[in-house]
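Following this message is one structure expressed as structure tokens.
In this view, the complex is presented without one of its protein chains, the others remaining in place.
By letter and in written order, the chains are A, B, C and D; residue numbering begins at 1 in each of them.
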Amino acid sequence: MTLTAEQVAESLSKEADDALLSINNVEVIFNGVILVLRGISLNARKGKITALLGANGAGKSTTLKAIAGLLRTDDGEITRGSVTYDGRDVTHTPPDRKVRDGVFLVMEGRGIIQDMTIRDNLRLGAFTRPGANVETEIEEIYRFFPRLKERKGLAGYLSGGEQQMLAIGRAMMAKPRLIMMDEPSMGLSPLLVKEVFGIIRRLNRELGISILLVEQNANMALKISDYGYIMENGKIVLDGSAEELLQNEDVKEFYLGGGEERRSFLNVKSFRRRKRWL
Amino acid sequence: QDSEILVGHLADYTGPTAFVGKQYGAGVADAFKQINADGGINGAKVKLDTVDYGYKVPEAIALYKKWVGQGMVALLGWGTADTEALISFVTRDKIPTISASYSAHLTDPLGRNPNTKSRTPYNFFYGPSYSDACRALVQWASEEARAKGIDKPIFVHTGDNHPYPNAPKEACAAYAKELGMTVANPVVVPLAPGDFKAQCLTVKQSGANYVYMGNLGGSVVSLVKSCNTVGVDATYMGNPWAGDYLTVEAAEAKGLIFPSSTPFFGAEVPGMALVKTIVENGTGLVGSRPTHHYIRGVCSAYYMKEAMEWAAANGGITGANIRDGMYQKADWVPKGLEGVCSPSTWTKEDHRGLLQVTINSGSVEGGRAVIKEIATITLPRRDDWLGQ
Amino acid sequence: MNSELLIQLLVNGVIVGMLYGIVAMCFVLIYKSTQVVNFAQGEFVVMGAWVCLSMVVSMGLPFWLAFLFTLAFMTAFGVVVQIILLRPLVGEPVISVIMATIGLSTFMRALMNWIFGNSAVRFPDVFSQSVVSIAGLNVETAYVLSLVLSVAVMGMFFLFFRYSRWGLAMRATAYSQQISQSLGIPIGRVFAMAWAISAVVSGIAGVVIGLVNAVSNSLSFIGIKVFPAVIVGGLDSVIGAVVGGLTIGLLENLAEFVDGQYLHIGNMYSVAPFYVLLVILMIKPYGLFGTPNIERV
Amino acid sequence: MADNGEILLRVDDVSLQFGGLKALSNVSFAVRKGGLFSLIGPNGAGKTSMLNCISGRYRPTSGNLTWNGEDILRHSVNDRAHLGIGRTFQNLALFGHMSVLDNILVGRHHKLRNNFLTGMLYWVGGARREELEQRRFVEDIIDFLEIQHVRHEPAGTLSYGLRKRVELARAMAIEPRLILLDEPMAGMNLEEKEDMARFIIALREEFEMTILMIEHDMGVVMDLSDQVAVLDFGKVIASGAPEAVLANEHVKKAYLGEADELLDELADTAERAIA
Partner (left out) sequence: MTHVPNPRPTGDFRTSYAGDRTLFATRFETNAVIAGVLFVLVSPFLFSDYILSQFIIIGIYGIAALGLNVLTGMTGQISLGHGAFFGFGAFASAWFSSRGIPVLLSMPMAGVLTMAVGMVFGIPAARLKGLYLAIATLASQYILEDFFARADWFTGGTSGSLAETANLFGFQFDSDGRYLYLVLFWVIVSFVGVANLARTRDGRALVAVRDHYLSAEIMGINLTHYRILSFGLASFFAGLAGALYGHYLGFVSAEGFTIILSIEFLAIIIIGGLGSVSGSLLGAAFILLLPQAMETFANALATLVPAISQGTAYIKQMSVGAAIILFLVLEPEGLVHRWRLMRANWKLFPFSH
């Protein structure tokens, strides 16, 4: 399909209109030598769930950190491109400022403070909202995650799933407009995976929080998302609405487990066809 | 003849001994400035390279080597650590050294005393050794005690477990015993200042009448203050670095006894005029009222100067000749410093230049230190004391 | 056994130990919020003493005014140090930051040598009565003041870390700078605050020590001297710092007693606490109050 | 498969207590030689703690662990590698600053004889020969796991999936008879899971290792394991063949989740696995 220049411009400006956050042609280099993101652009739409999928090492986590402004502690920097949030350029805005403006990242590996109690971790979630009635809000979070209320002691002794709940709960304490989640379902039991995706959807539907979701569980992620991007090797290789992606042959083959029948893990092939987008 | 004579000068202006190092070092530096202004050594200028080595031995060694490479003929050294570290080098390279480390073992150039560890034919210092100064104090103390009617006065050594405070420990205790004093167990007091009430309680408990302080600077101040708080009733006696008007003032001392080997700044002696000129033309590092450590630095510099002059006249300014220049006269007082530097005698066998010790008493009166000379002790040149 | 002497020494131990406790708290504060061991702690203490002294002596200010000025100055100083030294090192390995504090201590020592000179200088009399007697031991009034101050400061720290938003933020920052940033904590501000508070408290300690000892640069040795106190108490515990300070203070005095009266080995005062430190650590590897590391795989 | 083979590891009435929390209570199960035993259960059920007891990180409060008829609790933690127990970790525990190669070589630690002295002498004490021998061994593992391209990279910079592979490689280097895998598939996409499955199958068939695996992906558990035990709140609530266990109502309720309107449509992978 070919588009006229006007059509492109129109669709772009329309996209930009409802994009809460967009990154344009961002390049990230670590240590001054390792090029990890090679010019990547994507939009997270207002009130929508956007999924970012991709193989290990594709640079998904790096993308989220770049948006949040957390690369410095890893010796990385954005060397090209820009990040726009709510119409403003926030490429070099300090990370705490972004949180105050409503962009919150739930980091890969959950990033809870292990040597603090669960309550203190939750309190910290509300750090950017000094006046907040933290104690009652914590009770609300406990209603979302009753399990957290039962566990006493330091957060470091929580099991993986419990830590993930804590991390999401903490993000909710910040009352953000956009939550970015880095593999929230990792390491969770099937029941909890459902719960977590359910929660993500509730956060989105009930609280109107926009979500940028990085996931390996492509199936589920695309099912709750509105739009998706597929990333490989530091580049976006495919994007489209969630339905489109769910129908895409390559996505089916490599991310969803192709065909109608689930492939058994007992007869996996060791040679595959090349991905068409490479 | 070379127009410039290189002399190395190790100074501690910023390190742990800066308290007195700045005084002594400035004395040396200012003196050579004056010497050059007055025409140098027979017209040749002395290039005194003063470097603050911060009491760090490797830095001192590096400097020493650098200077030797540049043709240094003599060294003005500073502390115990560097002087000791350089002994074998200066002996090998024939670099006469006047240091401010007054350890008695530097006074036995030929190792005649069987207890002397190493020969130190190129090491000199101006003033009594730590041991001799302490002996003089003890001698004074026993006389004072007798006058006061104390039958068996008790003497106690305080100081850190370090080469410098410990240098006179045994010699002094032995002499105190010889004089009929009771020697209590020594009390270890750290060189770094702090709260020393605990040590003072021990001193108090020992019933000491005379407390020798082997440390210097802030540590001495702390000790005196702490002991006053606790209420120790004793006479405090310091080593050659422990007492000056600054210490007396800072410690609010009452009757702090300390030795000196020059008069104080401003004293009415003929040589003081030169000292004043030196201060005026100097670098200004010590302000307008230097302590007697500064003046000892001046004396050290002038002995070195005259030894060089002697060397210039007797075969040229080389290390060995300057060393021999130190033996040139007995009861030697550098020209222009009459009444300032005490008559000293160094010989090939015996580097105890000065055996005469002036004893002072310093007290704070109305916020100012008042220092009185109370005795002058001349020790016998005993053979068994050589190098000990 | 000379029980009167023993009691006096023990009283002295408590009093001196309290002071160690304050300086130890400054350490703990920096450590708790930045994981940095501040090797310039001793210089901070001396800086406080010099500033107050020169206000009194050269400006002729009354002591209390000078004291307040010192607190203000130290706050600013802490912030400046943080901006110049630590901000550029945010996110760098902790060991590098520790090294930077070693550099800072060299710098500060030289600077203070230059500005304030090398001598020991006495504070003019501040209290009408410079000595009070406690259980037969004469003690400097300044110590009593420090006792009161340290209890107050300790309480404040405790509440601060336990309950305040910024206290939490400091603990979080110590745990991980990146995670803290992701929570919206301005870690630069947290560092500035930690250094400012630490500098102020160091200043207080400095003034007390200065009043007791006369001010001189070598007093900065206290910075290293409180290491054992910090560790005995537990690196991240404010209460621990005070208990550690008291423990070390008592130990020193007890060692002096045993040594001076019975053993006559000499130097036990300085060395014995280290032996005991080793013993305590072997029994309690995180000190008396430190939180153990979480070791999960 | 080895259905009634010998028992390699027997867990007998093991309990583990942390203060007031009972992480494991009276857990018993047996792992057959050559088998693949899966341990599943909700988060916080005590699965990792169980592995920790076996590998020595934790010491059970009570109960017995028998290895080939021998009591393993008598062996120190580092000795257990020698016994033939290797493992991977749920929260990645690589040596971040070491190269991938060195990480894997650490797994060979107990097979190597050279010490610091011979190591320093390198050329003369036989260390060189030994190191190169081991290098050959390790390269086989590297080839097998297809991580040649990152051989020299520091492990800390690798992406998550690669790190998981390196962990597996390191555990394999021990040449264990029993390998404990703590959620080997977590954080992977389908393609990578398939790779991992391939490796796990090969571990059993080519390398003849016995496997004890914790995994939350029911597809994987179903397809690969021949025995499953379900832990919940530290107790075994079901065990046996995978199909039977996953059909168990109790397990569905505690672990897999009931059919729920909202979640139903989301949960199809897992649901299909049960069917």
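To be clear about the criterion, a residue touches a chain if its C-beta (ideal position, glycine included) is under 8 Å from a C-beta of that chain, and two chains touch if they have at least 3 such contacts.
All values reported here derive from a predicted model rather than from experimental measurement.
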| item | value |
| --- | --- |
| Touching residue (missing chain; options C:K32, C:R109, C:R122 or C:R171) | C:R109 |
| Option touching the unshown chain, where C:L71, C:L85 or C:M154 are the choices | C:L85 |
| In chain D, positions touching the absent partner | 55-57, 76-82, 87, 89, 93-99, 102, 105-110, 112, 114-116, 118-122, 127-128, 131-132, 135-136, 139, 152-154, 156-157, 170, 174 |
| Residues belonging to chain C that touch the chain removed from view | 31, 37, 39, 85, 88-89, 92-93, 95-100, 102-111, 113-114, 224, 227-228, 230-231, 235, 265-267, 270-271, 274-275, 277-278, 281-282, 285-287, 290, 293, 295, 297 |
| Touch residues of chain B, complete complex, unshown partner | 11, 13-14, 51-52, 54, 56-59, 61-62, 65-70, 80-81, 84-89, 92, 103, 105, 117-118, 161-164, 166-167, 283-285 |
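Keep in mind that, in the parts below, only the chains that are shown with their structure count from here on.
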| item | value |
| --- | --- |
| Chain occupying the most central position, where position means C-alpha average | C |
| Chain separated most widely from chain D, comparing mean CA positions | B |
| Intercentroid distance (Cα basis), chain D paired with chain B, Å | 73 |
| Rounded Å distance, chain B centre to chain C centre (Cα mean) | 35 |
| Shared interface positions of chain A, touching two or more other chains | 157 |
| Contacts with 2+ other chains: residues of chain C | 296 |
| List of chain D residues in touch with chain A within their complex | 18-19, 21, 40-45, 48, 90-91, 157-162, 183, 186-195, 197-198, 201, 216, 218-220, 223-224, 254-257, 260, 262-263, 265-270, 272-273 |
| Residue numbers on chain A that touch chain D, as the complex places them | 30, 34, 53-58, 108-109, 147, 153, 157-162, 164, 183, 186-195, 197-198, 201, 216-220, 223-224, 254-257, 262-266, 268-270, 272 |
| Residue ranges of chain B touching chain C (in the complex, touch as defined) | 13-14, 16, 18-19, 21-22, 161, 185-188, 190, 192-195, 197-199, 201-202, 205-206, 217-219, 221-222, 225, 229-231, 246-247, 249-252, 367 |
